[in-house]
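As you look at this complex, bear in mind that one protein chain is not there, while each of the others sits in place.
In order of appearance the chains are A, B and C, and numbering begins at 1 in each one.
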Amino acid sequence: MSKFSIRKSLFTWDKGVVLFLVISILIGSFGSQYFATASNLSFVIQSIAEIAIIATAMAFLIISGEIDLSVASMMALTSASIGYAFQAGVPFEASILIGLLVGLLAGIFNGVLVTVFGLPSLAVTIATLALYRGLCWVLLENKPVNQLPTDWVALGNENIPNTFLPWATIPLVLLAGVAWFVLHTTKLGRWVFVIGTNPVAAKFSGIPVNRVKLGLFAYSGLMSAVAGVIYTLRFASASPDGGAGYELSVIAAVLFGGVAIAGGVGTMWGVLAAVISLGVIRSALQLVGFSANALLVVSGGLLLISVILPRVTEFVRSQRSRASIQSNNKEKVNT
Amino acid sequence: MEPQKSVLEMLGAKKAFGGVQALNGATLQLFPGEIHALLGENGAGKSTLLKALAGVHKIDSGTITLNGKPFLQGSTRAAQQQGVAVIYQEPSLFPDLTLAENVYVGRQLKKGKLVDWKLMQREATKLFKELGVDLDVNRIARGLSIADQQIVEIIKALSINAQVIVMDEPTAALSSKEVNRLFSVARTLRDQDCAVVFVSHRLDEVFALCDKMTVMRDGATVGSDLISNVSESQIIKMMVGREVSELFPKMQPILGDVVLKVENLCAAGQFVDVNFEVRKGEIFGFAGLVGSGRSEVVRAIFGVDSYDSGSVSVDGMRLSKGKASKAMSAGLALVPEDRRLQGLLMPSSIATNTSITVLKKLVRALVIRKKGEQEVALKWAKILQLKYASLNDAVERLSGGNQQKIVLGKWLATDPKILIVDEPTRGIDVGTKSEVHRLLSQRAQEGLAIIMVSSELPEVLGMADRILVMREGRQVAILSREEATSEKVISLAAGAGIRA
Amino acid sequence: MNKKVVKRVSAVLFASALAFGLAGCAPAAEETPTAEGTTAAASLKIAIVPKAINIGYFTAWNEGAQKACAELNAICDYIGPNEITGAAQVEFINQVIQQQYDILVISAADQNAIVPSLQKARDAGIIIVTSDADVAAESKDSRVVSILPSEESRIGTAQVDWMAEAIDSTGSVAIISPANAANQTAWINAMGPYLTSQYPEMSWVGGSLEKAVFYANDPTESSEAFAAILAQYPDVAGIISPTTVGVLAAAVEKKAKRAAVKVTGLGLPSEMASYIEDGTIEKIGLWNPLDLGYVAVYAGVAALNGPFDGAVGSSFPAGDKTYTVVEGNIAYLGDPYTFTKENIAEFKVIY
Partner (left out) sequence: MNFFSRALRIRELPGLLGLFVIYVGTGLINPRFFSPSVLNDILYGVAIVAILAIAQTFVIVMRHIDLSVGSVIGFTSFLIGDLSSQGYSLGAVLAVAALVGAAVGALNGFLVAYLGLPSLVVTLATLYIVRGIFNQVGAGKTIVESMVPKELNWLGLNRLFGVPYLFIIAVVLMVVAGVIMHKSRAARDLYAIGSNPSAAELVGIPVKRRILLAFVATGAVSGLAGAVMLARFSSASTQSGLGLELLVVAACVVGGVSIAGGSGTVFGAVIGAILLQQILLSIGALGIPQFWQLAVNGALIIGAIGLDRYLSTRVKPSNIMGAES
């Protein structure tokens, strides 16, 4: 067999996203002197904390070949449960635990529908998106809960003393670190990649495919719940229509981070860089003077570029490698 | 018969895929009203020749003429329009469409500009009647047996009044009754002056059905003659090019005590009352036709599928149903039947593929040691003499033989007590085949119990110490090495009524 | 051949997507002149933040504000989200903080969710005036003063009076209102007791205020609510909708179904003109959103320059009128205008 090593192409999309992060920071800091201030950076981190935490779980799910559209509704359900419990006299700390548990159970229910009953995850989570949002309205009807304990609300809005990092940075960094570690170094992470690449071969290699997927849906429920707690504290209230539309921003961020929708491909640093850079570019363009409408067009455009560019580079790379094979053949003929 | 004009002639066809010469001067002559067997070992170039006829790709040099005119190559649609139809071993129909629509898909019969459903149903029913097959043309294709799916493909060929119908190993997955029905359909096609090409390994079938035969080896045609002029061993010699016995180096087994015990294993619709034991160092053959339930049995033993009743125990310890991970830790390993779908992660590297089954051993403090992965991959690449550029190359770039070596390496790395291999040498070149056989015999000598499921009779007869024969989901006999002759195994496997 | 086509086309596509992305934003950049760099010595920087920038009602609200800014020689930027949620509006409150505006005039998209963010703006020294929609009463210290159309109860009772006129004080009444909206909830709570006490022959459908309220957040839901009311209470006499979206949808449904039920509520004259002119609706009312924007800007400037500090009892000038702050640090504009066949032509061109 002719010996030619395929040069691992330099440009893979997740490196491109890290580059894009640097570019968006530059645009922000040079475009407007208000961008690179401590209070703005603190706001940007605060505003992406919830999406980043959910994105880590969504990355696992999409890499394993599944998807979860109900994350925003689970986040809202957690927030509504906290509000409902607290209003009913349960101490706030206990209400938070109840909220986290509700999120976890919602995630497990998704997992059971997909793995035990074998239903397609796209269709199931469209249904549970409506079901969980509906339960928020059942719990709170149209009476939002707003008198939350001030020390907790402070935690949701203030920075860690003499830094520009909001308190939400701690759970964000911890959970992102754990997700990064599990996905890229542990056996479970390798299993998720294998299941996404070829679920049949995974089963024949002794990997408990359904149990792993059930775990990922539960993890997605728990991360949505953690985001729900942060969301509730940040907005000092629990209302039935919280977090509407977050699921599409999470999926856009994960795909922009280089995770392939068909599964088997993706990196945690790509996803985190994507979430941060989308948050940074939004703030930068806003401060430079872009209207909310323009921001919508930009995020749609970026999402398109994130799928078109790798396809074009892969296309170019396959052209080049086909050319190199032909050249090899020619050599053989001449010698 | 006066010398008729040939309907299709392929002369001196050559075709190369990235340095591998798949066709190297293949010739084929087909006459109307004749069933022509195309024989050859796996890797002899048969499937490449079929693909050229089917229009999947063009040949690099050489000529193909149809009724004297040059055959338009390179498009499946053009091939069909010129009356050449290829029926693959695993036909792929449209599960959600009705049988009538499957027959006319892409070229529905029309009244004016609109599709005429009644006309299509009438025509399809007529074609089915002609072949003496009564299937409801309005049912959807999902759930059809392989045999019925083939019939629909044949009907499709008839509906474009194909002059040449090529069947690629059609009987591989059929029950004996279905094989008989297929043979009568083939004879009807022949009587309608079609040129039928029958690709198969099974010499008994070739002698029962075909009028002429062509043998291919290493991409070239080595001989073509009337069936009546040749004997089975002559054909084998042309196919293999050397004596059969060299192929299977059989060493004397050193049998230890029973390591695997299977008692009245049953799974509804798949197999019933399977009972056998396997000793340390023994090679236990599983013979029978494709579709007789052998793969289903070994998948149930390994735990990929569950079963209804019965038990599987390793060293006296009973395994829980449907838990492959438990079977692995008890010392079982399964090299699956379909290498590309079940055995390998095609886009992933050799290292990733090899280490997937032994990740537990490579983990220290929750982290997979990258160095450990490379070591495992390197060790087994050496033992199996794998031909590769770098351990990080994607497996899909390797040849069939090397891919099979990786699957073997992946499972031998788990240091199993019992290794099950399902069609271990299907679709790999002759050289690698004998390497695999030598490896398996060696491992057996070192005490490994092996269950070998194989549809190649010479391979099973050559390697196994004992052979269990299955027919249509039932275990019909366990033969010792001495009792097992090819005639006995075939008659047990194919049922009392030997195919006329 | 098609490989080359795809390669060339995708290169063109990629270039156009990039250009499209940038071009699509360029005009927007000029449209809202950012305040940096050009702050004239004296002029103030005021941010006008609606619940969402693409809604007709708030376009009129902004017009009023810009008129006041012109008179006060201040630079006013109209910025805000394109969806009505607290989370989206908070991003623009942050922009106000970062770009160090002097005054923030805001219509609260969510009475609770934006409170922490407003408090940060207040602590950064920005004068905050809520207008059209206020924060929750418990968080009233997060803004200096709130400019609201009229007394909540007055807005509620006025609509009951208009309905009484329409159905000459007899028959059952239902309400179509957005869920989880602070203003509407306050007005509806005022309507409840007023109707039963002032108009004995009138009643709430289903026998109670809770049963009488049908929730709808957009045109589609409002039309479905109208149908639901007729389905459950075929003999309903009147439907009140205290929101421009709801009353417009109700008018459309009444006309389409040729329903006998009378409809009234708070509606924009420009949107409701054709329904008043053709008699589908006799009377609707609304305050002038231009006034809300106009007065709010004056209140902000007054609070910035002092001595006005939004305390209860204090007052501030706006145009030719002065407004006094009542309990809750709120200044009311006065009773809502009412629009009938007679004056609709005049008002429909203003807002």
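Definition applied: a residue touches a chain if its C-beta (ideal position, glycine included) is under 8 Å from a C-beta of that chain, and two chains touch if they have at least 3 such contacts.
Please read these numbers as outputs of a predicted model, since none were measured by experiment.
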For the chain not depicted, the shown chains it touches: A, B, C
Absent-chain contact - pick from B:P170, B:G219 or B:G473: B:G473
Contacting the left-out chain in the complete assembly, out of A:I96, A:V209 or A:A252: A:A252
Candidates A:T115, A:T267, A:Q286 or A:S299 - the one touching the absent chain: A:S299
Options C:Q198, C:Q232 or C:N343, residue touching the unrepresented chain: C:Q232
Of B:G269, B:G316 or B:G431, the residue in touch with the unshown chain: B:G269
Where the missing chain touches chain C, by residue: 6, 9-10, 13, 24, 28, 52-56, 58-59, 62, 82-83, 214-215, 218-220, 223-224, 227-228, 230-232, 234, 248-249, 252, 255-257, 268, 270-271, 273-275
In chain B, positions touching the absent partner: 75-77, 80, 92-97, 101, 105-108, 110, 113-115, 117, 121, 135, 138-140, 142-145, 147-148, 175-178, 181, 269, 291, 472-473
In chain A, positions touching the absent partner: 113, 117-120, 122-124, 126-135, 137-138, 141-142, 248, 251-252, 255, 261-262, 291-301, 303-304, 307-308, 311-312
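We take it that only the chains that are shown with their structure count from here on.
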Any chain that touches chain C and chain A: none
Centrality ranking, top chain (CA atoms only): A
Remotest chain, chain A as reference, centres from CA atoms: B
Centre-of-Cα separation between chain C and chain B, whole angstrom: 72
Residues of chain C touching at least two other chains: none
Chain B - residues contacting chain A, complex: 16, 18-19, 304, 324-325, 327-328, 334, 336, 341-348, 352, 356-357, 359-360, 363, 366-368, 387, 389-390, 392-393, 399, 410
Contacting residues of chain A [partner chain B, same complex]: 1-6, 8, 181, 185-187, 190, 193-194, 197-198, 200-201, 203-208, 264, 325, 328-329, 332
Residues of chain C touching chain A in the complex: 3, 6-7, 10-11, 13-14, 17-18, 20-21, 24-25, 28-29, 31-34, 36, 53-54, 79-83, 85-88, 90-92, 94-95, 97-100, 110-116, 120, 124, 136, 138-139, 179-180, 185, 215
